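This is the structure I want to talk about, given as structure tokens.
The complex appears here minus one protein chain, its other protein chains still in place.
Every chain is named by a letter (A and B) in the order it is written, and numbering of its residues begins at 1.
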Amino acid sequence: MKDEIIIAGFGGQGVLSMGKILAYAALENDLEVTWMPSYGPEQRGGTANVTVILSDEEISSPVLDTYDTAVILNQQSLDKFESKVKPGGVLIYDPYGIHHAPTRTDITIVPVDAMEATIEMGQAKSYNMILLGALLKMRPDVPVEAVVRGLKKALPERHHHLIPANEAAIRKGMDLVKQ
Amino acid sequence: MTREEIIRPENKVYSRPRLIDDNYMHYCPGCSHGVVHKLVAEVIDELGLEDKAIGIAPVGCSVFAYNYIDCDWIEAAHGRAPALATAASRLNPQNVVFTYQGDGDLAAIGTAETIHACTRGENIVMILINNGIYGMTGGQMSPCTILGAKTATSPYGRRTDLNGFPLKVSNVVALLDGTCYVTRQAVHTVQAVRKAKAAIKKAFLNAIAKKGTSFVEVVSTCSSGWKMTPEKANKWMEENMFANYPLGDIKDTSAGLEEKTVEVKKS
Partner (left out) sequence: MKDNVKLMKGNEAIAMAAIRYGCDGYFGYPITPQSEVLETLEAEMPWETTGMVVLQAESELASINMVYGGAATGKAVMTSSSSPGVSLMQEGISYLAASELPALIVNVMRGGPGLGTIHPSQSDYFQATKGGGHGDYHLIVLAPSTVQEMADFVALGFDLAFKYRTPSMILADGVVGQMMEKVVLPEQRPRRTEEEIHLQCPWAVTGKHKGRDKRNIVTSLELDSAIMEKNNERFQRTYREIEKNEVRYEARYIDDAEYLIVAFGSIARICMKAIEDARKEGIKVGIIRPITLWPFPYEAIRKAAANVKGILCVELNAGQMIEDVRLAVSDSVPVTHYGRMGGIVPNPQEILDALRRDFIDKPANAQEETK
């Protein structure tokens, strides 16, 4: 098993932390994992992306040019990464703010109305967890239970009371993926 | 009295301090370094710090201080003595660490290290020999060169329009909360030497008591660099240097400490 994932959007949308939680979940599930951010001063507003690789074998390069799975949170990232999804791969995106929807036919394209759901749930900070739920639905690389354990590792203890809300958001994201 | 009588031990009235080696000193006649070395050696001995003292030698005329004062030494790069002292002191709190620097070293290339060691309040002694000149490199202008003074790089006298103003670095470090004792001394008279020794001793006691940074400036002569006889240099210092660098304590928040600790050490 190997899943090469790119998560991309604006800084502040929780791109890096979504990747981090996924990475911790992989750790909990005894998988090999790398988490490679595009780091820089783009804390908020600029583009940010993170490459997460989950595998049951040793991982060589943490930097990739094509991906099995893309989670896309803004137009710039869609423009950049749509062509980099491997044929047969999965592209998950939030149509909110997207003016030019993805057009490829050789990959599975999964729109997830995460922003709408966030507003509905009244939990702005759960945005990235909804998308993570969608990712887990499409790519059951790790069970939700491992993600919850991963959250405990990824979050400082003072934020542990938020874990149930995060779990709810993940499950919401899973439900949003239309079969 | 014959020569034989004079050198009898019972007639001895003065000797080199125990912790000054018998290496030939390379300092010029009339230089203040020799006197200040003696005072540092005496203070280390009197406070029983021979096995605890770590000196940080500078770049400049006193680069070879480690050849004369008999304690452990580290030779620093130009200006960096306070950085070395910071680490040596923090990693070895049982030791007493002192720096010994000239004004070119401490107040020009090492200004940042000086300011930050002082503002962190490192428990160290900093000794500044301020003779307003780069002695070892051949008498160039330093930040502390006074206005009008002729040096190799201000051959017509220091001018404010070209070179700015002399840096009163002791007054600067006295503003920092990390310093507990800042004083300006000289060693041109017997009385001044006694005062300077008391100041250096107080600084070492502060370091032992971990009171923060103690900073002792000694306004000094450089007869070679100033191109004067030692006697003339002392006079010129009194008439010109002291006007810019008046002697006396600039800051002392360690008051009362000296008496208490000295008594313990007297035996």
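FYI, contacts are C-beta pairs under 8 Å (C-beta built on N, C-alpha and C of every residue); 3 or more make two chains touch, one makes a residue touch a chain.
These numbers were taken from a predicted model, which means no experiment stands behind them.
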item: Candidates B:V43, B:A85, B:A149 or B:M241 - the one touching the absent chain; value: B:A85
item: Touching the absent chain when the full complex is considered, from B:I54, B:A108, B:I133 or B:A207; value: B:I54
item: Listed residues A:G46, A:P62 or A:G97, member touching the removed chain; value: A:P62
item: Residue ranges of chain A at the interface with the undisplayed chain; value: 20, 23-24, 27-30, 32-37, 39-41, 59-66, 153
item: Missing-partner contacts on chain B, residue numbers; value: 50-54, 56-57, 63, 66, 70-77, 80, 83-88, 90-92, 94-95, 112-113, 115-116
